[in-house]
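With one protein chain withheld, the remaining protein chains of the complex are depicted in position.
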């Protein structure tokens, strides 16, 4: 296997069930009982639910994504517990593949305010970025060579993997209902105008933007109402 | 509206996504990566997952049911929190309908061992059952008459409903993934041979048996494996 | 047993662990590592966590309440699933006690805008309220008499309870961590100035205000920060 380096993530919709009309139907079990006649009525109902925080009608649906991203992204993603399910590639049951993350030139890798830590603002620095890529590739190669050597010598996968960096790509099925998905998006996309601003790392935000695109396509009216009321889970 | 009395429950599948093959695909993200060739291979993989308690592959699916049952059933059902979503008829937002539960002659209404409380064994007593029906109908009618009278006098629905008995039928959308559904079934169906026996009330068990029938139809291999390994959630 | 009528609810703190300093300690596992020197520093850190939605440090604590309230309140409360645990009086395992809810004169029981349903505004109507009390007491008495009669005739508790109205008081242990508790409060207390306004029923709001008082007492700095940033769970 040849070592590969990537800077992007991939999020593919595997399956889904539910749509704006389905949210309305669930809401009407609670209230009117009558079916919505058209789009305008549905949009109004969805805005009402979002405005007054009637959240449960947004739970009767499911989206499953196949995600490829570095382990450091999955470490953050898996902290979302309510309404999320995960099945990830196991480093105990299968030999992993040598795909590693590196920053591309557009990645803002320098904290803007002189601090080393995560901060509101980063800046890009293409020259430094090239240096980073050279350095991290050396570590990745050494780690991968050792992993393969240990496995080749009969060491269990679960032991050999200890040298693999968190920049290694992994794969998972990630499943959520629309309500939990909106909560995820509210934390993992940056909205400078929000009353309460979160600062997600760029790579999980890349994933979140791809998730949001599918969500907006499948639930256009729900997505619009969610945007209108501050991009917070109902 | 005329008052109606029922002894049964109704559970209708509204939507679903996922099947045995989907569970296998999610499992293979973790392990083999290769697609299953046929049913025998899928059955083997599902048995393996169940036996060794690999639970997450069973979460990437969804079943939504429209349920009609008495409030005392919903009170128990709603205690299932993980992986379950509910949207129930609201007694604050809509005027409720007069459908009430009563035991039919087959309902075992007498504790077999002389205790009043819920017990392993009940016995039917058709004569006593007829007496019960006459008595509860009187209360139901009085409650319904008062509810309607109060609403007619301008009292808010949320106040007027306080007289309505827990034998009143309600409706809900209930959504679960297959793993949470198996956990529900393990508690809400009685299995006298189980190492740890639960004693669900007959009416929620009626619901659970209807849920199980749909589950067995949509996930026949998963259902068989689940039965084989003691009807416990993985 | 004599029938009693109440209009209030009761919320008693049974046990708790955790405080503002504990939230800070959990946050510092993530970040600084150093202990906070004083109250001002703790208040600043808690505001920072709330503003930028770092929610997990607020989960390492627990408050358990013993709650007495009508069943219609518990039906709403139990819909809070994440981070909440409940153990409620069982109508299958013990004979229930005859305590029932009725509106007192201060209860706003008339929708202000002519609708019957739950609405932003209600008005009190003491005269109508007296009529309501007389009517509901009659139903409560008939239901209780029948319940006792059926139990006396050997009918199982789980069957006899079907006539008991949702205005019957029940008891439960309800346990939550501070984060889940703040989410509950954000939905079950009315805040007319909120960007997204919820309209809880008065009786569950009574409970929520009592819960909030204990929370504010045990976590004064967290409570202040939560108020400042819109009374939303982080």
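Per-chain numbering from 1; labels A, B and C assigned in written order.
Just so it is clear, a contact is a pair of C-beta atoms (placed from the backbone, for glycine too) under 8 Å apart; a residue touches a chain by one contact, two chains touch by 3 or more.
Everything numeric here is computed off the predicted structure, so don't read it as measured data.
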Displayed chains contacting the withheld chain: A, B, C
Selected from A:13, A:66 or A:110 as touching the chain missing from the view: A:110
Among A:57, A:70, A:178 or A:234, the residue in touch with the chain that has been omitted: A:70
Options B:14, B:66, B:82 or B:124, residue touching the unrepresented chain: B:82
Residue among A:66, A:163, A:194 or A:224 that touches the chain left out of view: A:163
Residue touching the undisplayed chain, where the options are C:13, C:66 or C:151: C:66
For subunit A, the residues touching the chain missing from this view: 70-72, 74-75, 78-79, 81-82, 84, 86, 90-95, 101-103, 107, 109-111, 116-119, 122, 125, 128, 131-132, 135-136, 138-140, 142-143, 146, 149-151, 153-167, 201
Where the missing chain touches subunit C, by residue: 15-18, 22, 25-27, 29-33, 56-57, 59-62, 64, 66, 83, 85-90, 93-94, 171-173, 175, 177
Interface residues of subunit B (partner: the chain not displayed): 50-53, 56, 79, 81-82, 187, 195-199, 229-230, 232, 234
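Simple rule for what comes next: only the chains that are shown with their structure count from here on.
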Residue-number overlap at the subunit B/subunit C interface, same or different (half cut): same
Mean-CA-position distance for subunit C and subunit A (Å): 34
Sequence positions of subunit B contacting 2 or more other chains: 86, 90, 93-94
